[in-house]
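Below is a slice of the complex: some chains, not all, each in place.
Per-chain residue numbering starts at 1, and chain names A, B and C are given in the order in which the chains are listed.
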Amino acid sequence: MIENVNQDTGFGERSTDMGGRMVNKDGTYNIRRIGIHVHHRMSNYQNMLTMPRWRFLIVIFLVYLLINCVFTALYWFTGPTGLEGIQHQDDAVGQLKELFFFSTQTLTTVGYGRVNPVSEMANWIAAIESLVGFLSLAIATGLLYGRFSRPRAFIRFSNLIVHTNYKGGKALMFRLVCFKDDHLLMNAEIKVNVRIVTPENTYRFYNLRLERSHVDSLVLNWTVVHPIDEDSPFYGLSQKEIVTLQPEIAANLTGFDEVYSSIVVARMSYAIQDFKFGFKFLPMYFSKSKRTDLDLSKLNLIDQE
Amino acid sequence: MIENVNQDTGFGERSTDMGGRMVNKDGTYNIRRIGIHVHHRMSNYQNMLTMPRWRFLIVIFLVYLLINCVFTALYWFTGPTGLEGIQHQDDAVGQLKELFFFSTQTLTTVGYGRVNPVSEMANWIAAIESLVGFLSLAIATGLLYGRFSRPRAFIRFSNLIVHTNYKGGKALMFRLVCFKDDHLLMNAEIKVNVRIVTPENTYRFYNLRLERSHVDSLVLNWTVVHPIDEDSPFYGLSQKEIVTLQPEIAANLTGFDEVYSSIVVARMSYAIQDFKFGFKFLPMYFSKSKRTDLDLSKLNLIDQE
Amino acid sequence: MIENVNQDTGFGERSTDMGGRMVNKDGTYNIRRIGIHVHHRMSNYQNMLTMPRWRFLIVIFLVYLLINCVFTALYWFTGPTGLEGIQHQDDAVGQLKELFFFSTQTLTTVGYGRVNPVSEMANWIAAIESLVGFLSLAIATGLLYGRFSRPRAFIRFSNLIVHTNYKGGKALMFRLVCFKDDHLLMNAEIKVNVRIVTPENTYRFYNLRLERSHVDSLVLNWTVVHPIDEDSPFYGLSQKEIVTLQPEIAANLTGFDEVYSSIVVARMSYAIQDFKFGFKFLPMYFSKSKRTDLDLSKLNLIDQE
């Protein structure tokens, strides 16, 4: 048991009080950075890349409105008479609207030309606004490309981890599957760690030895098996003793995704409430005469032994 | 033979009935995902990247028409009088056409300006349409760049696999070649698996040991040789016995492509009908006084021993 | 000590006179390339990617002005009468300004159309200018995307390296932390070299053996420990003797960043003035009931043993 103690997890072993998870259910680490300005610890690029699509579109739209309002104000303060073709010459609100729409036409470089700058000042502002539009397009292109070309792992893990009979002993098992049709994962590699709470109320980390930690191509589902032998921190323990350890099992999957031509990463964490003792997974793929059917709705299907 | 049993293929060993290929001729796996909404198992990005060029252009054109129809309808329902410069004022069809073409001019930001928005509503719609055009350009740029920068392996495999005499015994051989002039594959690595049907009517998988599974640079053709020795599942078997096993041989080639600066992958699968017993490959490159000629038309050229 | 001599540092061992650092504080190497034209040893792409944001924007703006000035001159010399719609027909300065603003409208493809080319010559120049604008947009897009998608390591190293008691002997320790919330570094690997000055006044390089040189995931801070045992060039040396060696310690950290899906690199160098003898680092993370707090303001917090 001793040789298996893992000191390379990136987590410390010291603990003053207990209760927090190591890895959240969504695969992020349960860490909060403090003592540094939010501006430094936030990553704008990462945020724009990973926020939900509708939120991304709202951000784009708000920025579009904002830039146009700024330039509308500039046209207004330098004198709307610097532009020709404006209707409602005697109506301030109407004029502002015309300036705003002229601004949108300049920023997007659509430039109909009914309203167009005549005075030097208005011309300069329009020249700068169209450059801003130019660069905004470049930024939008980069962000959108960054969003849809960002390598992701399309992996689902089972919600549960089962403690079951295995080859005359016991084993822990969970499974995972790639749910996208063409995103084949090659050279998939999994590492599984466990954090337990010792009787002295400190954390201890172990690598869990797996029956198999590598597959050439993740074609069907993969049942990850940790046989509970003498090297396991769970060796010889009853269900009750395991619960006392408050184990949290963290799995790290990496592989090469052919569509992205890149290495992708997926993580999962199982806390004690995700353990099922005395259950086993049921098959989720079935050979047919012409092909094999992989039923993703059966990912969490378990049955009593 | 036992030690060579491969459990890392990503395929299961269980089989209820037989007949389906493991890998299709085009290198995709013969798997169907079910139990999940098509929206989740489809990858739009991957589809847009890998569909044929003409189909991609048709999709782009249809999306262009669709967006313009939507905005044409918006201009129509908010009142075509919100736009100035429209001809055929008394002809509904003519008006619709003018609105449609105005829409195309706004979406592509060409904005001639003969027709241009005057009412607040029309101005808002135009402001939003030019933003949509802006973002569409960004998306189109990303997709097109994604398409032609997508790393691919320009590899052709021989259609056949030969069973031939080799160093006093027998061997299975197939060959492959890079068919593009400048796409040199470095650190090429091949893994070959075979799936056979056992007398008990289940599948069994083996790694096939190769005489050489790595080349530094894939400059000429590469003849992949599996010597049928004691470690081979085909050891001592006659042609008829091999046919009974219904072997399917799957090859997985990876390498670093210099043009894409990325790892690329190619796959091939040989079913029993692709086996040629008693044949051998003929040479396909020839040293000349000034260079070496590699004749790709001879890739499948075999002759009886 | 001999077996640990490092000859793979990329640095030579010869030294005619002393004093220069091996690695600057910002992680760049303290090398000057001479005997080659600045044009060949400079990398424009790398410069545009790594210059500060405000400088990048100034460069973009100056290039924008420059291109417009060139085309303004071309319109002027081929005759401003080739354009229709110009106001101030009898004022040379006013005409020049109109030409300049027409140029900005063409380059950014906003094209209002009040001023537009009529003569063949003006039309040709405008046709070329809009193509230039087209390509400039493409270049700007590429540079901006290159800038914000460029993989960087968001790592801070401690400013100091401490010489402290450790497991009954002595050790050198420094620490590092990732300061961005979502940029998890996986498979982090560190290599630490030291360059010392021998009594014969030449340089000698050693690998420093580390207690741990790899972490699976760089979640919390990482204290890098070099135990001063028999293999260390500092074994048995007093503080004064160590100072005499004028050691410079260079650390090279690599890891896989999930956001960029790429390997990133960080470097640090400690000269003798960065050594603290008899100090130790204080903890910088604290387990709370619900999560762990990582306090980045405590990165350099040390205390006397």
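Definition applied: a residue touches a chain if its C-beta (ideal position, glycine included) is under 8 Å from a C-beta of that chain, and two chains touch if they have at least 3 such contacts.
All values derive from a computational prediction rather than experimental measurement.
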Ask   = Total subunits of the complete complex, with 3 given?
value = 4
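In this text, only the chains that are shown with their structure count from here on.
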Query = Considering only which chains touch which, how would you classify the arrangement: line, ring, star, complete or other?
reply = complete
Task = Would you kindly state whether over half or under half of the residue numbers at the subunit A/subunit C interface are used by both copies, giving same or different?
result = different
Query = Rotation angle for the CA superposition of subunit A on subunit B, to the nearest 5°?
reply = 90
Ask   = Between subunit B and subunit C, what's the gap in Å when you average each chain's C-alpha atoms?
value = 37
Remark   = When centres are defined as mean Cα positions, the distance from subunit A to subunit C in whole Å is 26
Inquiry  = Where in subunit B do residues touch at least two different other chains?
reply    = 109, 111-113, 141
Ask   = Across the complex, what residues on subunit B touch subunit A?
value = 7-12, 14-21, 28-36, 40-43, 45-46, 49-50, 84, 105-106, 109-113, 116-118, 120, 123-124, 126-127, 130-131, 133-135, 137-139, 141-142, 145-146, 150-151, 191, 193, 252, 254, 260, 262-265
Remark   = The answer for subunit A against subunit B in the complex is residues 60-61, 64, 68, 87, 97, 101, 104-105, 108-114, 136-137, 140-141, 143-145, 148-149, 154, 179-184, 186, 188, 212, 214-220, 222, 256, 258-259, 261-262, 283, 285-298
Key: For the subunit B and subunit C complex, residues of the former touching the latter   = 109, 111-113, 141
